[in-house]
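So that we are looking at the same thing, I have put the structure below in structure tokens.
Note that one protein chain of the assembly has been removed; the remaining protein chains are unaltered in position.
Letters A, B and C mark the chains in the order given here, with residues in each chain numbered from 1 onward.
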Amino acid sequence: MNPIKRLTKEIIKFRDRREWKKFHNPKDVALSLVLEAGEVMEHFQWKSEDEMRKYVKTHKQEISEELADVLYWILLLSHDLNIDIEKSLDRKIRINNEKYPVSKSKGVATKYDKL
Amino acid sequence: MNPIKRLTKEIIKFRDRREWKKFHNPKDVALSLVLEAGEVMEHFQWKSEDEMRKYVKTHKQEISEELADVLYWILLLSHDLNIDIEKSLDRKIRINNEKYPVSKSKGVATKYDKL
Amino acid sequence: MNPIKRLTKEIIKFRDRREWKKFHNPKDVALSLVLEAGEVMEHFQWKSEDEMRKYVKTHKQEISEELADVLYWILLLSHDLNIDIEKSLDRKIRINNEKYPVSKSKGVATKYDKL
Partner (left out) sequence: MNPIKRLTKEIIKFRDRREWKKFHNPKDVALSLVLEAGEVMEHFQWKSEDEMRKYVKTHKQEISEELADVLYWILLLSHDLNIDIEKSLDRKIRINNEKYPVSKSKGVATKYDKL
């Protein structure tokens, strides 16, 4: 089974058995998205590139848990807003392909509106 | 094909054709995660529950684009750190099931450490 | 003595006695700013307006500590970048006064570029 659909189903089942839907308005859910993304980011704070390289090897488990938390809220919010997130990301990649033509953006970290 | 694997492949292909890997250290990528999550959140700011309900109907496209941006960075970072995000989220859901037993958490928004 | 100057002095004295300046590049300091702002925000998550009203009365101490953390990093970063934050905010208020003329923005939550 498509893992995005399967994971979404399990998340919603988990929530509904606890009757938590009433708390899940989009604003508060989006707060979770930001706060969990912050927890991913916190792992890399105060570290040089070298220190990060070592750190990610010894803390893969912790980082993967935080990343999973972000994905959790993406799937939940997509479900609640009736958004097909796979289709949305496909569309986004297509848009980015147009915004950032290889010929202009190769090796350059320039935002598309300044290309 | 498994859509998580397929989307990851396309994201990495998109990046590598532009030779952007050199910019993608985990810290800066995690910043993108936070900033894009912030853009999702911004859609709901200053709105009551009623206003949100109307808003999400007329702005589904915009919100889905921001959500796709967050997923984009999750898949890219998971790839770079060699994390199997599907497995991580499965594990997380299992952990949450233990942390929040239905009997104790039904209808209550209490953090597990205060249950 | 001007409290902004005095607090900044104490923050820098605190840091320099611990020889922490070497960690304080603007990027990592800005991460702290975001993460501490997130901790302020977390206090209000999953709460209705009514619940917030009660909550802020009984948790003033905790919230004020988080707000102080954000101010801490603003003053430290302003110092390191040689920014006069009092002057900057004065300037910002002047700009906002022009962007949002009372006649057009009274009672309306519209962003200036849509006024």
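By our rule, a residue touches a chain if its C-beta (ideal position, glycine included) is under 8 Å from a C-beta of that chain, and two chains touch if they have at least 3 such contacts.
Remember, predicted model here, so these are calculated numbers, not experimental data.
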item: Sites on chain B contacted by the missing partner chain, in the whole complex; value: 23, 28, 31-32, 34-35, 38, 41-42, 45-46
item: Residue ranges of chain C at the interface with the undisplayed chain; value: 2-4, 7, 10-11, 14, 17-20, 22-23, 25-27, 30-31, 33-34, 36-38, 40-41, 43-45, 47, 49, 52, 56, 60, 63-65, 67-72, 74, 77-78, 81-86, 88-93, 96-97, 100, 102, 105-107, 109
item: Missing-partner contacts on chain A, residue numbers; value: 27, 31, 34, 46, 109
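As a convention for this text, only the chains that are shown with their structure count from here on.
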item: Distance between chain centroids, defined by C-alpha means - chain A, chain B (Å); value: 2
item: Mean-CA-position distance for chain C and chain B (Å); value: 26
item: Where chain C touches two or more other chains, by residue; value: 31, 34, 46
